[in-house]
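All protein chains of the complex are present and in place, except for one that has been dropped.
Which chain is which? They are A and B, in the order written, and residues in each are numbered from 1.
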Amino acid sequence: MEKKSMLKIIMVLGVIACMTAVSPVLAADPQGLVRGGVLRLASASDAANYDSHMTTSGRTHSHTCAVFNGLVRTDPLKKEVSAENIVPDLAERWEISSDGKTYTFYLRKNVKFHDGHPFTAKDVKYSLDKFRDPKRSAFAANVAPITNIGIIDDYTLKIQLEYAYPDLLIFLCPPYASIYPEHLKDVSFKSTDILVGTGPFKFKSKVPGKVSIYERNPDYFIKGLPYLDRYEVYSLKFPAAVDAFIGGRLDCGPSMRAYLDSDRALVLKVQKHAPEAVIGLEPSGASRGAFFSFVHKGPWNDVRVRKAMAMVIDYRDLAIASYGGLEVNPVVGAGLFPFYQKGAWTKEEVDKAYGRDQSMSERIAVAKDLMSQAGYANGFALEAIVRSDEAFRKNVMLYCADVWKKSLNIDLSVTPLERSIFFPRRDTGEFDVVNDVANTMTGSSAIEFLGTFVSGETRNYGKWSNKEYDDLFEKVAREQDPQKRAELSRQAQAIFYKEIPYIVFEGAVYGTAWRPDLMTGPVKDLVMQPVFTNYVSVDRIWFKGTAERWTKTK
Amino acid sequence: MDTILKIDQLKKYFPVTKGFFKHQIGNVKAVDGVSFTVEKGKTFGLVGESGCGKTTLGRCILQTIPPTGGKIIFDGEEIFYDSMTRQKILIAKMQAVFQDPYNSLNPRHRVRRIIAEPLVIQGHFNRHEINDRLLMLYGMVGLPEDIGERYPHMLSGGQQQRVCIARAMVVQPDFIVCDEPVSALDVSIRAQIINLLISLQKRTEVSYLFISHDLSVVHHISDIIAVMYLGKIVEISPKTDLYEKPMHPYTRVLLSAIPIPDPILEKKRVNVMAKGEVPSAVSIPSGCRFHPRCPEAMKKCSREEPVFREVTPGHWAQCHLLN
Partner (left out) sequence: MNKSLQKKEARMKKHIQRLGFFFRDEPLGTFGAVLFLIVLSMAIASPLWTEKSPTDVSIPNVFKPPSSEFWFGSDNLGRDVWSRFVYGSRTSLLVGLSSILLASVAGGILGIFSGLIGGKTDLIIQRIMDALLSMPAIVLAILIMAVLGTSVLNTILAIAVAYFPRINRLTRSTAISLRESLFVESAIVAGASKIRISIMHVAPNCIAPWLVYATALLGTAFLAEATLSFLGLGVPPPIPSWGRDLSENLTNFEFAPWLCIFPGLGITMAVFAANFLGDSMRNIFDPRLKKA
C-alpha cells in the first residue's frame, strides 16, 4: 500500500516538474534574469574522448554536460540528489508500473540534434543499450536490472526491469547517461572533434591544448534557455587555473570540481586574492582511501595485517598531511558511506572498527600483536602507486609510510605514476596498495557504495572477492523496503569493516570557487550538487553582473 | 750513380662526393701521372704553385695515403700501401719533415719521447741506446742537451723544426721527404735550417725530396729540380740549367716572380706573367693543361697534349714550343 502511494507521488512530482520546465518561466522576467555573457571555466587538460558513459573524469564531463542531455535529470535548483528530486529532461514525463518493473518514458517532440537531425526513441535505445553494456560503459553495474529497452513509437519507450529498482532514475541522469545521436554512432565515440547532441550549447571551435568553445543553441528545447551566449572550457592545470581565476580570466573554478580540494594553499590563495569569490567545498559522498591488491600476493593478503595497518593511522594527522591543513576537508575519519546516508554505519561504529576509540599507544600495541600473530613481527616491504599529478595523494601515502615504518616496521615505497600508466595498473590490480577513490556515480545510493567492492566490478581495483558480501549486495539491490534495505546494507558493511579490503581515509571533497554574481536561475546563488556539481545546470547559469565587471575589478 | 727512389706514372685521385650518402660525383686529380728518379745522396727539388699536388705526391711516396695508380720503387724494391702500418723498410729508411713544425709535434709529449718514438716503435733498442742516440742527435741538429724534458710549446719555431728533423734522422734513414720544411719559419732562420739539412746530407749521405712553392728556396739545396703544374711535372732539369735556360713557359713565369736583389737587373728584366688563377684540379683543361694561362699559347695547345721529352741531355720538358 505504502509503496504504491509513494510511486504515485513520484509520478505527480514528475508531471509538475516537467510542466515547470517547459512552461515559460523565463519569458516573463520579473526577477531581472539577465541573458548573455560568456562562462569561462577550466579543465586540467583536453578531454581524452567525449564518451560520458565510459569515463569518470571531469575532463570529459565538463564538455559533454553542455552538449548532451539525459532522459531525466536531477533538479538543478536543489542540492540534494535523490529519487524525489528527479525532473524531466529529454523525457517529457514517465510512468512507473505498479510492480515497479516497467518504466514508460514519453519523449519530447520537436527536439533536434545540433546537426538538424530529429531526436527520437531510437537515439535513447541506442545510448542506453550502450550505457548498460559493461564492455562499453563504466557504470553498467548501476543499471544492471534493466533487461530490455523497447521502442513503442518514435516518442515512447519502455524500460523493462528484472526487479523493482527505485534508484534507476538517479542513474539515468546526466552527465553519465548522456543520450547520443544514433545516426552518428560510428563517429561519436571515436572522434574528439565531432560533438553533436541536443544540449544547450553547440560545439563551435577547438584549439587543442588550449580551449574549446561552445555557443548557445538557439533551438534548445526549453525556450529561453540557456541564458549564456557562450561556454568556454580552457585546458589549464590547477595551480595555473586558480591563478587565472584570481586574475579574472576564469569565471569559476575549473571544471567546477577537483581543484581547490587538492591543496590548502590554493584555498588560502583565493581567500587572500579574491576575497569576494565564493568558495564551495562540498562533500561528494565518495570516499578516498587505500585499496589493497588481492591480485598481487603479499603479507597484506592477511586480514590481520590490513587491520594493523588501518589501526595505527592517526586520521587527524592524515587529514593534515593530505592537504597541508584542515582547511580543505575538516571532517576527520570517514566511512565507506557518508555518515548522513540512510543505513550507514555511524561514526562511532566505524571508529570502533578501526580501533579509533582507543588511545594511540593501545592501538599500536594491538596492531603489533596482530602483526606478530600473522607472522610479520619484523615488518615487510610493499609499494604504493599514486597518480603523479595530485600531490595530496602522494602526501597521504608518505604519511602512511612514516607511520607504518615507525610503528610496524613496514617499508612502504611510494611511486607516483603518469595517468596513462597509472590507470591501467590500477584497473587491473597491478599494485600492492593504491590510493584512490571508492568511486560512485551520484554519491547517494547504498548500491553505489557497496557496489564498489562486488566481485568483478571494475571499480573494485584490488579485486577483493567475498561470497557472503556479494550475496548481501544482491539482496540490498533487490530489497524494496527501505528499512530492510538499510538493515541489509549494514550487514554488508560489517563484512567490509571486518575484512578491510580498503582503508577509508576520508570523505572526498570536491571544491571550487566562483565569482559572486554567478547564479542558477531563477534567483539563487550557484547551486553546487555533490558529484554532479554543476554539470547538469549549465543551461540555467546566468550572471547577475556582467563579465566585464568581474574582469575589471581584478 | 745509384738510384734510391724511382716513381713511374704515379697517380692520386681524390673522390669528390656529395649529399647525405656521399655518392661520388667526380675526382680531384691531385697527382696525375708523375715519373722521376732520385739519386742516392742527392736532393731532388720539387716546385709548383699552391694546390698543384706537391704534398699529395709526397704523401704517396711516404705511403701515408694509398696512390691511385703507378709504381714506386724504393731502394730497388717496389713498395705498397698498407692500411694498418707502413711497410717495415719504409719505417726504417724513409722519413719526413713537414711544413708546420708546431703541428707536427704531439703537444702532450715531451721532446725526448717525440724524437725517440720511431725507435720505440721499431723496438730493437734499449733505453741506453736510445739515450745515447738522442744525445748524439741533439748535437747533430743543434739542439741544447736539456731539451728532451721540454714540451713542444716551450720551443721556438726553429727549435721545433730541428726536433722534427731529429725525429726524421733518428732511424738513420736513406731518404727524407721534406715538405716545405722552411715555409712556416721566420726568414731569418730559413737559411739555418737549410744549411742544417745540407750538412746532415754531407755527413750521412741521405737523399731528400725537397718540396717548395718557391724556386729561390730550392735553388740552394737541390741538385735536380722538377716543376709541377696541376698534378703533372712539366720540366725537370739539373739546377743550373733550369735557372739559366728555363724551357717551359710556366718555369719562366715562376722564375720571373723571384725578386732580383740588383735593382738595375730587376728593371731590365722582362716580366712574364701568367694570366688568371690556377684551374681547379677537378676539371683539368684539355691539351696542354697550362694553356689557359700560358702567355705563349698557340691554337694547337688547347687540343693536343705536348709530349714530355728530353730536349737537351738531362733536361726534360713538356711544351709544343720545343718541337
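The criterion applied here is as follows: a residue touches a chain if its C-beta (ideal position, glycine included) is under 8 Å from a C-beta of that chain, and two chains touch if they have at least 3 such contacts.
Just so you know, these numbers come straight off a predicted model, no measurement behind them.
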Chains shown that the absent chain touches, full complex: A, B
Among A:I320, A:V366 or A:V437, the residue in touch with the chain that has been omitted: A:I320
Residue of B:K29, B:K54, B:R133 or B:R167 in touch with the missing chain, whole complex considered: B:R167
Residue among B:Q95, B:S207, B:S222 or B:T251 touching the omitted chain: B:Q95
Residues from chain B at the interface with the omitted partner, ascending: 21-22, 59, 62, 64, 84-86, 88, 90-91, 94-96, 98-100, 103-108, 117-118, 121-122, 153-154, 164, 167
Contacts of chain A with the absent chain, listed as residue ranges: 239, 263, 265-266, 268-269, 272, 314, 317, 320-321, 324-325, 388-389, 391, 394-395, 398-399, 401-403, 413-418, 421
